[in-house]
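A single protein chain has been removed from this complex, and every other one stays in its place.
Up next is subunit A:
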Amino acid sequence: MSNAPAEEIPAEEIDLTEANEVIDKYLKLPGNLMPVLQGIQDAYGYVPKPTIDLVAERLNVYPSQIYGVLTFYAQFHLKPRGRFIIRVCVGTACHVQGAERITETFFGRLGIGHAETTPDLRYTFEKVACLGACGMAPLAMVNDDTFGKMTVQKVDEIIETYNARPMK
């Protein structure tokens, strides 16, 4: 993921109970930083800044190092993520099959760009490289659902479908 300058991180008051529970669970485990951060991300959907300070204090690790770990691994997110993560492949096969038009259409319809989240937290959009199903290019995914042979029309159908889904 791209790094997030301090001013882009929302100043937030969050309930740290779940984060504390995750830390309690792994407190005695050597090398516990990764599972703790993963647990926090599972609980909150991303790693909120106050939880980083909490982890730093409770595990006695520098906050900077936690931030280093979080930005090194693509799996971690520092900003709230959408309920639905739309991934469009821009790998070679998909690119040749017109992935560009698909991404552009999503951008236009959702009003967000790569690695961005809609203000209502419904969608996060990500361009990704080869998803390993080149036969179905161009390819899109929403959370764990796969959509092959994407077209502009299918973009609209996807959005309609997921707009109708509940947020929880």
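The criterion applied here is as follows: a contact is a pair of C-beta atoms (placed from the backbone, for glycine too) under 8 Å apart; a residue touches a chain by one contact, two chains touch by 3 or more; residues count from 1.
Definition applied: contacts and distances are computed from a predicted model.
The complex appears with one chain absent; UniProt names that chain "Molybdopterin-dependent oxidoreductase" among the candidates "Molybdopterin-dependent oxidoreductase", "Thiolase domain-containing protein", "AzlC family ABC transporter permease" or "2Fe-2S iron-sulfur cluster binding domain-containing protein".
From the options A:Q65, A:T92 or A:N143, the residue with contact to the unseen chain in the full assembly is A:Q65. Take subunit A: the residues that touch the chain left off the picture are 2-6, 9, 49, 52, 60, 62-68, 71-72, 74, 78.
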